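A single protein chain has been omitted; all remaining protein chains appear in their positions.
Each chain gets a letter, A and B, in the order it is written, and its residues are counted from 1.
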Amino acid sequence: MGSVLTKNWKQYVTLESLLLVFALLYPLFPLFDLAGEAAGLQLHLDQRLVTIFIYGILVVALNVQVGYAGLLQLGIAAFFGIGAMATGVMTVDKYPFHFGFWGALLCAPFIAAVAGTVIGAPTLRLRGDYLAIVTIGFGEVLRTVLINLENITDGPRGLNPVPDVWIPSWLRDFAGGGDAGEANLLVMYYTALLVLVAAVVVLKVIETTRVGRAFVALREDELAAACMGLDPGRIKLMAFAGGAALSGLAGCLYATNLTTTADPTNYDFNNSVMVLCCLIIGGLGSLRGALLGAAMLIGFDNVLSPLLDRAIQVAVGDASHPLARFSSWRWFLFGFALIFMMRLRPEGLFPARRVAAELHEEPEEA
Amino acid sequence: MLIVDAIHAAHGAIEVLHGVSLKVQAGEIVTLIGANGAGKTTTLTCISGLHKPKSGKIAFEGKDLLPLPAHDIVHCGIAHCPEGRRVFPRQSVAENLALGAYIRNDKAGIRQDLDKIYSLFPVLLERRAQLAGTLSGGEQQMLAVGRAMMIRPRLLLLDEPSLGLAPLIVKRIFDVILELNRQGTTILLVEQNARMALKIASRAYVLETGSVIAEGTGAELLADPKVQAAYLGDA
Partner (left out) sequence: MLDTLAQQLLLGLTNGMVFALIALGYTMVYGILEFINFAHGDVFMLSGFFALTLVSVLGLQDAQGFSLFAQLGLVLVLASAFGAVVNLLIDRLVYKPLRKAPKLAPLVSAIGVSFVLQNIGLIWGAMPLDVFGGGGQPAAPKSFPALLPTTNLLGNSAITLQLKDVLVIGASLAVMTVLYLLVTRTKLGMAMRATAQDPQAARLMGIDVDRVVAATFLVGGGLAGFAAVVYALYINTVYYQMGYQNGLYAFTAAVVGGIGNIPGAVLGGLLLGLVRAFSDQFIGAQWQPAVLFGILIVLLVFRPSGLLGSTAREKV
């Protein structure tokens, strides 16, 4: 009896149950924070988790492009930025729109999807490695444009203030018990979680439909798929635009969370690669893997990293030497993680079964 | 000269050769005939080292070929003219032939062999500055054979030289194959065009879905009614 349970433990750790857990755990966070402070850590679990949820949406978005459609996308941060910028433009005082949070939440993905279609339509037919370079290039172009069009984007300061999530004031008072700050945090947390859950559910449904199966066919053999009547160009574009839309969604949440569209360097290649790392390490093609990857890496970056910083400085006794900061060795670690992953388990820790099979096929000889 | 003993070979999970054995004596023309997918090309790639069999033995003049990489097997004296010609498209005819002589250092001998090939295939001499990718199918086949001969091999493996070529050109190539054999090169010829192959072969094997189902002299198999029905299109 016990062995049956343990053998199939994975099926119990479903997406839904995990997300439910997070929904319910919120009230307990102050306790966790206290425990963390005792260990010398500034946990701020509620805020960290919001970041993880937002990046979770990003990783899931990238998964649509890379895991589902097999496109080599290295510039997801550009669409993240477009979503954030669009949110800024649609909500701040400087511009006449004033859509408010929910309006922005609806429009930002749409704008990002349009951008995705514009850049994707002419370029998706390129071979894999060329497409990778194009996506990097687009990211750089966007970043440069955002930085330089200061009168539109307010440069490094970013457009602000981006308003908080709007909910009726009676609900807000109830949530925060009178404390506006508390209320904001709680609302942001649950909104982000809600959007993430919605995205995951939608994708899970799509996976079972004809579109989902079309993706699989496309990945396995593009030529054969075309012969079966599927239009590879259209499918790829759908995936690309869909992933862009989700990234835009994440961008909207990001800007709302920070109450500013922030420094355009947040939307650069390094960020794109970070998201790719989450996906690669967590698991290609599967939603569970994508989310776990996000949790692991962002959690690592935000929680473990400062902890290690502290530990190293204590051990070495010299807090001032630049090498004594863990952040000086961070890229080393990421780099090696990527290298080892590709060598030993290129499909990631919790991949979709099909993708894992695809990545371990015997290669044909010429 | 060449002993292939019970090789099993697979492409990924699909087993292609189920214990194929054959022998080639020095000076012979041996041909391996069979339908598409029978495993003929795989047999040749196992011998030349492009593909490693799962089990079995391959020995050339007493030397075990299995542990050797393909480029070392060339040094042993085996040249493989692969399926589909595989000439280097962005190099000229002359450069392709020069590449055939890559492992050789004897300038005089190379010059001699080059002249021989140009005399066997005069069209190559005509087009020696032309890019190989722009040649016709027949010319490419001649180039591929010539390039393989520039290695000055003792054993020449030919993979479907007649594929996709007009009958006249096929005849020309088969004439050259006979001439090369007469001049001392042992030949292992893989062919779908069973009739032409059996006509010039000293001995032959029939390969069907990965196993040798018949062997004998060229004449014997030409006369065999089962072979005639399956591969020669006779009533």
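The working rule: a residue touches a chain if its C-beta (ideal position, glycine included) is under 8 Å from a C-beta of that chain, and two chains touch if they have at least 3 such contacts.
Just so it is clear, the structure is predicted and the values come from calculations on it, not from any experiment.
**Student:** Among the chains included here, which ones are touched by the excluded chain in the whole complex?
**Tutor:** A, B
**Student:** Among A:Pro27, A:Pro96, A:Pro122 or A:Gly229, which one is in touch with the chain left out?
**Tutor:** Of these options, the touching residue for the absent chain is A:Pro122.
**Student:** From the list B:Ala6, B:Ile103, B:Ala166 or B:Ala229, pick the residue that touches the absent chain.
**Tutor:** B:Ile103
**Student:** List the chain B residues touching the unshown chain?
**Tutor:** Those residues of chain B that touch the unshown chain are 48-50, 69-71, 74-75, 79-80, 82, 86-91, 95, 98-100, 102-103, 147-148, 151.
**Student:** Contact with the hidden chain only, please: which chain A residues?
**Tutor:** 72, 122-123, 126-130, 132-134, 136-138, 140-141, 143-145, 147-148, 273, 276, 280, 322-323, 328-332, 334-339, 341-343, 346, 358-359, 363, 365-366
Keep this in mind: only the chains that are shown with their structure count from here on.
**Student:** Using mean C-alpha positions as chain centres, tell me how far chain A is from chain B in Å, no decimals.
**Tutor:** Their C-alpha centroids are separated by 55 Å.
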